[in-house]
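Sharing a structure below in structure tokens format, with a few things to ask.
Here the complex is missing one protein chain, while the rest keep their positions.
In this document, chain identifiers A, B and C correspond to the written order of the chains, with residue numbering beginning at 1 in each.
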Amino acid sequence: MTRVAIVGATGYTGSELLDILIGHPRVAVTSLTAKLDAPVPVGTELPRFAGRVDLPCTPLDPDEVCEKADVVFLSLPHGVSMAYAETFLSRGKKVIDLSADFRFGDRALYERWYGIPHRAAGRLGEAVYGLPELHEAEIRGTSLVANPGCYPTGAILAVAPLLARGAAGAEGIVIDSKSGVTGAGRRASLALSFGECHESFRAYKIGSHQHTPEIEAELGRVAGRPVTVLFAPHLVPMNRGILTTAYLAPRSAISTDDLLDLYREFYAAAPFVRVMDGGALPDTKNVLGLNYCDLSVVADERAGRIVAVSAIDNLVKGAAGQAVQNMNLVCGFPQTDGLV
Amino acid sequence: MTRVAIVGATGYTGSELLDILIGHPRVAVTSLTAKLDAPVPVGTELPRFAGRVDLPCTPLDPDEVCEKADVVFLSLPHGVSMAYAETFLSRGKKVIDLSADFRFGDRALYERWYGIPHRAAGRLGEAVYGLPELHEAEIRGTSLVANPGCYPTGAILAVAPLLARGAAGAEGIVIDSKSGVTGAGRRASLALSFGECHESFRAYKIGSHQHTPEIEAELGRVAGRPVTVLFAPHLVPMNRGILTTAYLAPRSAISTDDLLDLYREFYAAAPFVRVMDGGALPDTKNVLGLNYCDLSVVADERAGRIVAVSAIDNLVKGAAGQAVQNMNLVCGFPQTDGLV
Amino acid sequence: MTRVAIVGATGYTGSELLDILIGHPRVAVTSLTAKLDAPVPVGTELPRFAGRVDLPCTPLDPDEVCEKADVVFLSLPHGVSMAYAETFLSRGKKVIDLSADFRFGDRALYERWYGIPHRAAGRLGEAVYGLPELHEAEIRGTSLVANPGCYPTGAILAVAPLLARGAAGAEGIVIDSKSGVTGAGRRASLALSFGECHESFRAYKIGSHQHTPEIEAELGRVAGRPVTVLFAPHLVPMNRGILTTAYLAPRSAISTDDLLDLYREFYAAAPFVRVMDGGALPDTKNVLGLNYCDLSVVADERAGRIVAVSAIDNLVKGAAGQAVQNMNLVCGFPQTDGLV
Partner (left out) sequence: MTRVAIVGATGYTGSELLDILIGHPRVAVTSLTAKLDAPVPVGTELPRFAGRVDLPCTPLDPDEVCEKADVVFLSLPHGVSMAYAETFLSRGKKVIDLSADFRFGDRALYERWYGIPHRAAGRLGEAVYGLPELHEAEIRGTSLVANPGCYPTGAILAVAPLLARGAAGAEGIVIDSKSGVTGAGRRASLALSFGECHESFRAYKIGSHQHTPEIEAELGRVAGRPVTVLFAPHLVPMNRGILTTAYLAPRSAISTDDLLDLYREFYAAAPFVRVMDGGALPDTKNVLGLNYCDLSVVADERAGRIVAVSAIDNLVKGAAGQAVQNMNLVCGFPQTDGLV
């Protein structure tokens, strides 16, 4: 069994990782850390795991983690991850980083959108963007995976086939995403309190969300030239799920059926993408707790627009599930192990 | 006191009408009808009104309604409204129709999108589209108001200033709307059941929703030429509220501040439109139970897009509240009576 | 117009007070205060009121409040209210205190359950417990109303008729209450965050909630002897509403119909209590936004239990609405003014 550690186990993403990994046939979770003063049984912090996981949750001690684990999942805030990644990599560990710290090859881009200096820029070159549907081979060969953001996962998977195959233009792309509240993390915040979020729907950070450059970088790679998108995130009163509706201009007349065929062909080898049958549209409910990305695409000839829609569970395909998918590739396991 | 009837009082819209009208200083609700076999106390059908409204809810008898009321609200499904509207109009009643039956001057357009023949097309000429922010004077002079759809209300108010002032082009407009579940009406339906809607977010009828031509007709009037929009509605797991995010291309460079000024000027005389301060974005929670439409607009120069956002309560500004606003105009009352 | 101030206007209760009072025919809201560094337009703190209320929200300056208002609503945490109440009373203001500070005649009881010393105990004698259904005459004659807690309002109204008329014994009473999340106040808290509360149902503070002695004191007064209850509160994933299910032992055989008659007779003069028709049970939805308490009672002869059920909106009859009802009595207005 490969020994794995979760650094930052008590957030929503860390907790979801634990839930997935304890059912994984090829790994043993050997270390859980969190921002704590002293070790506590994991069931004390996360009652969901009482009786299921017999490990303490401990303050982070990198030496101890190195002793106990071969693969380290970093489920930490951006800016915090970068330092620890270096520590673990230098000791030969494989690192799956769920923060944004290694998602950009371009250090300046990171620093501009995240507003902090990058302190481990020497590793940017070896980090691989962990979207297996587009980077499977590279992920297999790396020790440092930059696990994609939740919004970018849904947005890129929805739009990539259109740009890769030239069915839509790269200009004027609009990406309107709607996320459940766990996407904002597990923390005390008035804005995230039940009373403020329930029976509320709102947009935020239109055009200025930090996931924008991540989406643009990947779509630019796919399109073979720079892509600028208008990205508008919204908050949905539900726990989990992101639905993304993307609007593009077709390059030439194309039918919905032809678009669906194009998507099926593009994702033929991707075990976690499901292109829906014509007419059916994705629903976050259908991917709840699953690592799938459900996709559909509609050609509206009347309005001259292609509309691509994706649904993911933000904590699974948008975070922990995809991280495990990446671990499977990095470790040479079957890609779907522990995920189906 | 002006005597008013609600025909179709037990749906979500009819019930909201009753809630508003019992607090209105110039009217008395004198008749409530619903699809029933025999009269029942309104509190039996709608326990919310027990002890507050001392009226029976009766099967619809047009003669009786004519005797009892001067103004008739039709809160009926489309296709059903048209016949009754004729009956009430021919007896000199003022009619506020909340269905889609009189929203189109163009009968063929109605028949194409709604799939049924229009049986009261003779009245289409005198019907006025009841969006007071754009048609106040005409509404004051009519006896037949076609109360706008919930989605169109939010979409048109969000986009109209940009087209009226030429700040955005009329091509390639994308309107992405998100509605609470009561927008689909009060009825037994598996798709609308709690188990299917809760913790679910989904798109539906992309490019084919029947509110599309209504939005296009009004925006075309405002723009002074035909407008085609891509309209994509979504279902939000909440009871009330519609948030609309509209994407347009600017005609020339313009700042967010200038756009906000343009909106404030455009709606200076509109008592129920609130243009938010720069930076703040609408939230459906802020208009819950209120007749306001909250608006904001963002110029994203980087992506070359203008994003206009509106929030309404679908049952108030999107239906019953706007219907009362229209009644106020039709009856010569102050526009805000009973609504603030 | 009577001039009123809301001290603590930005919490859920203060905001609900404002919503009710701006529609009240006999008062003018003249002062709003909150924990702020400098005055801001109320719409900045509470966007719901933008364009509706033309007042700043200011840091609390008691002198200024005294100049501007005749009646002062204190919507402050317990322990904070007591000091300000004294200030306003000594200057001849009428005070409606929504905290727990003046709900107990017995200072020691307060100090035991709330764990802090009482600093205005000299006023306990003149404070009247503001449950109009039981204390209307005394409320009319006081200047200091202790507005009841949300749970006690629902619990006492459900149980009082049974004890007052001797239909149930005073021993072994169980009160199982379920409250929406706004009952816990408007604040940043992990436990109250959407991610923790949504799709969650839990009990808390069983037998140790600070509303227990408040319920017992009032029920004891009604029964004419000490009453001890087991009070178990629960948190419901909704914004508003408290449903209380109370279990008692009948003194002698009695039917559901006779119990319903007893309730109707007991509350015959109470404008805000609705005893439901036989068979129907309260639903928090029916009192959403209303000042009503809906009641029903069931005699289960098989199990030898009487079950009384009440539903209120915790922010209305459980807080702000009842506070206005009390103000109406204190000021000599019709009891229902501004509330129907």
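Quick note on the criterion: a contact is a pair of C-beta atoms (placed from the backbone, for glycine too) under 8 Å apart; a residue touches a chain by one contact, two chains touch by 3 or more.
Worth saying up front: this structure is predicted, and the values here are computed from it rather than measured.
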Residue of C:Ile116, C:Leu190 or C:Leu230 touching the missing chain in the full complex: C:Leu230
Sole contact to the chain not displayed, among C:His24, C:His78, C:Arg103 or C:Lys178: C:Lys178
Among C:Leu157, C:Ala217, C:Leu262 or C:Val307, residue touching the chain not depicted: C:Val307
Of A:Lys35, A:Arg48, A:Arg91 or A:Arg225, the one touching the omitted chain in the full complex: A:Arg48
Residue, one of A:Cys66, A:Val222, A:Val236 or A:Met276, that touches the chain absent here: A:Met276
For chain A, residues in touch with the removed chain: 23, 44, 47-48, 50-52, 199, 274, 276-277, 280, 283, 285-290, 292, 294, 340
Chain C residues touching the omitted chain (full complex): 172, 174, 176, 178, 180, 196, 198-204, 206-207, 228-230, 232, 234, 236-241, 243, 245, 247, 249, 281-285, 288, 298, 300, 302-305, 307, 309, 311
Interface with the undisplayed chain - residues on chain B: 12, 181-182, 186-190, 192-199, 237-239
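In the analysis below, only the chains that are shown with their structure count from here on.
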Separation of mean Cα positions, chain C and chain A [Å, integer]: 46
Length of the line joining the C-alpha centres of chain A and chain B, rounded to whole Å: 39
For chain C, residues that touch 2 or more chains besides their own: 199
